[in-house]
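For this depiction, one protein chain was excluded, whereas all remaining protein chains were kept in their positions.
To keep things simple, chains are lettered A and B as they appear, and every chain counts its residues starting from 1.
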Amino acid sequence: MNWNIVLAATIKWVFMVLVFGLGVAGILTWVERKMSAVIQDRVGPNRASILGFRMLGLFHPLADAIKAFTKEDFVPDGANRVLFFLAPLIALVPGMLAFAVLPFGPGDNLVIANMDSGIIALLAITSFGIYGATLGGWSSNNAFAMLGSLRAAAQMISYEVSMGLNLVGMFMVFGTLSFSQIVYAQGHLLGGWLPEWGIVVQPLAFILFMAAALAENKRAPFDLPEGESEIIGYNVEYSSMRFATFFLSEFFEVVLIAAIVTVLFLGGWQIPWLDPKGIAGGWIRVLQVGAFVVKTLFVIWVMMLARWTLPRFRYDQVMKLGWKIILPLSLLNILVTAIVLAML
Amino acid sequence: MASNFTPYYALVFVAVLSILLVLALLVVNAILGPKRRSRVKMTPFECGNEPWDNPRKRISVKYYLVAIFFIVFDIEAVFLYPWSVLYRGLLKQPGYGILALWEMLLFIGVLAMGLAYVWGKGDLDWNPGAKR
Partner (left out) sequence: MVDELRPEIPAGVLVEDGEMVLNMGPHHPSTHGVIRLILTMDGEVIHTVTPDIGYLHRAIEKIAEKTPYYTFMPFTDRIDYLGAMFMNHGYAMAVEKLAGIEVPRRAEYLRVLADELNRMASHLIFMGTMTMDIGAYTPFLHALREREKINDIIEALCGARLTYNYIRVGGVSFDLPPGLTGQILDFLDGYEVFLDEFDRLITYNEIFVKRVANVGIIPADMAISYGLVGPNLRASGVDYDVRRDAPYSVYPELNFDVITGDDKYGSVGDAFNRLRVRIAETAQSARLIRQVLQKMPTGPIMGKLPRKLKLDPGKDAFSRVESSRGDTLFYIVAGGGNSPHRLRVRTGSFTALSVVPEIGQGVMVADLVAIFASTDVIAPETDR
């Protein structure tokens, strides 16, 4: 093995996963509280302070981390100790790992693992996330957690089918499974002026993918596994850092889904009409990475708006939406795409 | 040859790093956190009552059905992937393009028929009392 690869991967991991992923996820816990406060006409978090500086409550994520570290590490009676310990780990790691295949900018240097089959790797990795919620609920020896984990399992696998099928149309248009190639292809201009972003060539797939990804993420309006007013949630028995890990994994997945949507449908690092081949270096490359980050944050913002304005679906409605609406529409999308491409 | 596999090495390496990081978080918490056990605290939460029922009883067969549907449809989705990547290339070759289209129409048709069958059987209905 070449040690340069290891070193490069480590550095990229630190910047992309720790600084970007974990950093944004950590700040998102603050953003979500502050944003919900604005939506709900409240002040929001503003108590935590260092030497009297409150910084709009920006120290709250820090205070949360300290609290999570110093709480009792608790396992209820009758729980399966091994799985109870592993579940938060299984929930968080796939989310972190999935960043490895996403291109943050043009070229090989701004992606950890530039694979030809990146999307398949991503789908494989994110599928693991289901085990976190399912095992967490099952191992708790708690009826509510069990219900939550069953809901999580059925909901997430239902939407995973649609997620996979929605991407088929993209593959047909762009003819590749590689994230980097898809982003390069999205720099192409249709008719000389319209950037060939995924949202332009596959608008239906974009909407369906967004919905399926929200459901996969277990956030409102699809927060049934947690549905705290019904079944208190699959993580009801979790406390301390184990709970914080579940909590963090949710925010990590928000960042991840926003990043995936950006890469697949919003042109990734592409800035329209500016250096579509990604050959320019220097400031333009910095701008392109910036464009990726800004687009990601925009998608996160949309997801947060949905979270704080929509009520929750009922369980049969979620299943109905997944199997009877999104799945047939995805098949239709593939069909239409195939016919249109054949006619072109 | 080696260069083709470097992304996979990187991925495995990053996986190890991530697992170690999360393990470290959990272990630090286990060391720092207090350990004060009591009978009541260790009871699983059931809204303030002693749990009456075993949560790991037999569960509704509906959930298993979803798992089976998932396997069926997800595997079929996987079969679509290679075709979809090659589709545009095949269209450019005379003769192959229309064949590729018809073959996949047939495949998706079978998939849709499966969905229609499951739908018609009522296995996708979760709410027995629903009239909505």
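Just so we're on the same page, contacts are C-beta pairs under 8 Å (C-beta built on N, C-alpha and C of every residue); 3 or more make two chains touch, one makes a residue touch a chain.
Just so it is clear, the model here is predicted, and its values are computed rather than measured.
Novice: The chain left out here touches which displayed chains?
Specialist: Across all of the complex, the chain we cannot see touches A, B.
Novice: I'm checking contacts with the chain that's been left out. Which of B:I59, B:V78, B:L99 or B:A116 qualifies?
Specialist: B:I59
Novice: From the list A:E72, A:D116, A:E230 or A:D275, which touches the chain that is not on show?
Specialist: Considering all chains, including the one not shown, the answer is A:E230.
Novice: Would you indicate which residue among A:L22, A:L147 or A:M241 is in contact with the undisplayed chain?
Specialist: Considering the complete complex, A:L147 is the one touching the chain left out.
Novice: What is the set of subunit B residues that contact the non-displayed chain in the whole complex?
Specialist: Residues 46-55, 57-60, 62-63, 126-129, 131-132 of subunit B touch the chain absent from view.
Novice: By the contact definition given up top, give the residues of subunit A that touch the hidden chain.
Specialist: Residue positions of subunit A that touch the missing chain: 36, 39-42, 77-78, 141, 143-144, 147, 150-151, 220-221, 223-224, 227-232, 308-317.
Keep in mind that, in the parts below, only the chains that are shown with their structure count from here on.
Novice: Return the distance between the CA-based centres of subunit A and subunit B, expressed in whole Å.
Specialist: Roughly 15 Å, centre to centre.
Novice: What residues on subunit A touch subunit B, complex-wise?
Specialist: Subunit A residues touching subunit B: 1-2, 5-6, 8-10, 13, 17-18, 68-79, 85, 88-89, 92-93, 96-97, 100-101, 112-115, 120-121, 138, 140-146, 150, 153-154, 157-158, 160-161, 164-165, 168-169, 171-173, 175-177, 232, 236-237, 240-242, 244-245, 314-316, 319-320, 323-324, 327-328, 331, 334-335, 338-339, 341-342.
Novice: If you look only at subunit B, which of its residues touch subunit A in the complex?
Specialist: Residues 2, 6-11, 13-15, 17-19, 21-23, 25-26, 28-30, 32-36, 41-46, 51, 53, 55-56, 59-60, 62-63, 66-67, 69-70, 73-74, 77-78, 80-81, 84-89, 91, 97-98, 101, 104-105, 108, 111-112, 115, 119, 124-127, 130.
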